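Left out: one protein chain. Kept in place: all the others.
For reference, chains read A and B in written order, and residue numbers begin at 1 within each chain.
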Amino acid sequence: MSNIRLTGILKLSLLSAVLAFTSNVFADPVKAAFVYIGPTGDHGWTYAHHVGVNHLKEVMGDDVIVTEVESVAENSDSERVITSLARKNDIVFTTSFGYMNPTIKVAARYPDIKFEHATGYKQADNVSTYQAKFYEGRHVLGKVAGLMTETNVIGWIASFPIPEVIRDINSAFLAARSVNPDVQMKIVWVSTWYDPGKEADAASALIAQGADVLFQHTDSTAAMTIAEEKGIYAMGQASDMQVYGPNSQLTGIVNHWGPYYVERVQAVLDGTWTSTDTLRGIDEGMIQFSPMRNMPDEVKLTAEMAILDLEFGDVDPFTGPINRQDGSAWLAEGETASIGDLMSMMFYVEGIESKFPD
Amino acid sequence: MNEGLLIDIIIGISIASVPLIFAAIGELVVERSGVLNLGVEGMMIVGALLGFVVQFHTGNSYLAVLAAVFGGMVIASIFAFLTQFLLTNQVATGLALTLFGLGFSAFVGRAYTEETIQLIASSNIPLLSDIPLVGPLLFSYNPLVYLAFFMVYLVWWFLFKTKQGLILRAIGDNHDAAHAIGHNVIRYRLLAILFGGAMAGIGGAFLSLVQVPIWGEDMTAGRGWIALGLVVFSSWQPFRVILGAILFGGITILQLHAQGFDIRISAQYLSMLPYLATIVILVSLRMGAKNKTNRTMPNCLGRIFHSTT
Partner (left out) sequence: MIKLIPRVENSKAMILLSPIIALILTALSAFVIFVFILEDVKVSNVFFTLFVEPFTDSYYFSELFVKAAPLMIIGLGLSIGFRAGIWNIGAEGQYVVGGIAGSAVAVYFYDVEAVWLLPLMAIAGILSGMFYASIAAFLRVKYQVNEILVTLMLSYVAVFFLSAMLQGPLQDPSGFNFPESRMFHDSALLPIIWEGTRLHIGLVVAIILSFIAWFGIKKHMFGMQIKISGSAPRAAKFAGFDDNKTVWYTLLISGGLAGLAGLFEAAGPAGQLTPGLPSFYGFTAIIVAFLARLHPIGVLFSSVLIALSYVGGENVQIDYDLPKSITQIFQGMLLFYFLACDILIKYKVILFKTIRQTL
């Protein structure tokens, strides 16, 4: 494990050196386009991509020309938007799962254009996929939550029962239990990625039922504002939500897409782009954290140790012995979860009392 | 289930019902005058936006609410002008209003999606709100909540205890006869429409000023349409609006709580309930009320008034 990490860091350093010392003054700038599911002002998922794009523009300057399109619905219209962009750009990034099939369809018609699809599972010769190890982030957050909760109830505002969401719940739960054996989770499914009103209502309901630390797998800042109003803790999601929860935000996962975007655009510039399936976590900098606030120093220390463990150590959030919720064995002592298991995870781990959604 | 949770649930439901009460009570007056304004969603969202913007820039909640009222009225006046002076089809005009309102608010609101504001604070009425149980339940709300219930009473009083209210209702039932007697049909309807706009505006502002202190496109999420259903549900009787709003708001909140308690009903089917319930109740009202004339729809609802002078 650590060998792979080291070569990763080595590769990154080499790449940075290359970037620093070469300048492609004779090549045409790369035209890169980004398709967003929401507004950049959501201060959540899309905002994080936008920040990444700004990083891209900063690092590559005149070598890249960027187009961003916001609020593209995940219906048959998206195919037209992606096509429009494919006609005028060299590489198109589609930043939501629902664009998967339209991306594949358009890519088939434009074999010379490169496509990058976030959180999907279909690749092609000219289609890459990329995903972040959010569950590593949740592991750290889980430990903080486990230590900070006084009612031993963690509230979770969940969107849809897909593997990504289930994985995050499991990861946080295991981590919280590891520091607090009495902790329990209440999970509410809001069936949307973005609906401030509904997210707020869900937050209020969870708080009323005793949750004093809130997690969310949705895109707005509503839950954070409710947590702030009611004086309980909450975790930021995708971006730093401190503005919305100065007293309630403990920390949060910050999606750090910038360096990946630079890599991919640079590859197009250098003519070295190939279809890849990327999954990166803390060690490669794709998952970062908002500053640790509103917590005692010991908790802060635990969190920072957890981050270091994930980054440099051999720790994997899913390390056995772990059973499934129904009691059946999943991971043996010391065994870690395979990528395949993780990507198709459709069960709760043992200890979660909520019934698994149909 | 402890009483603290019960109180929280009741408070949650009350708060969820407020925007619906405002919007529905306004539309009730409009429909009582014989006009059908389907543009409630558009007026609400404009109110939500303007309230947020003014609160953000001035920090003054009173101004923010006034701005929402003003915004709702301005948008409503487009509808009033078209339907009362240019005699356009009310259904189409109302839909255009919704469309325009949604687009306009999204457009202007772009600059504000990253901002947040101070929520209008709840006003814990001193002493009274300290009474155990009843205290938080009745006396710890935001001023706008009390205003909503007060407006319902005010509308009831106006419609059934004043001469002008009687005239308004008469116009709604038979605008030709009312006109023949000498009442200014257009003026009453105009004022009713503006009032509807004002109420929808406050209803929308409640969302962005009280419920969640952020602005988001389409944050009304269909509440305007629900309000339209509520008006019919209430048989155009003001106090029943409260009942309907609580039913609707209630099911939304209860569905979330049920999940927290791990009650095994799919979220989607639970979400359908308020809408299905509205239909069921509409039917049952009809079944029971065939002979009660003051429980039926204003006769002239939706019909264009052609002045013969």
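We take it that a contact is a pair of C-beta atoms (placed from the backbone, for glycine too) under 8 Å apart; a residue touches a chain by one contact, two chains touch by 3 or more.
Note that this is a predicted model, so its numbers are computed, not measured.
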Option touching the unshown chain, where B:L6, B:L99, B:L166 or B:I263 are the choices: B:L99
Identified contact with the non-displayed chain, of A:E79, A:E263 or A:E335: A:E79
Full-complex contact with the absent chain, from B:V91, B:A177 or B:I263: B:V91
Positions on chain A where the hidden chain makes contact: 67-71, 73-81, 83-85, 87, 97-98, 101, 105, 121, 160-163, 191, 343-344, 346, 358
Residues in chain B touching the chain absent from view: 38, 78, 82, 85-89, 91-93, 95-107, 110, 217, 222, 225, 228-229, 232, 266, 268-269, 271-272, 275-276, 278-279, 282-283, 286-287, 297
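Heads up, the rule we're going with is that only the chains that are shown with their structure count from here on.
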Euclidean distance of C-alpha centroids - chain A vs chain B, Å: 39
Chain B-facing residues of chain A, complex: 39, 41-43, 47, 71, 155, 186-191, 194-202, 204-209, 220-222, 225-226, 229, 243-244, 353-355, 358
Parts of chain B lying in touch with chain A, wherever the complex brings them together: 5, 8-9, 12, 16, 110, 112-114, 116, 119, 207, 211-214, 216-217, 219, 221, 252-253, 256-257, 259-262, 264, 266-268, 271
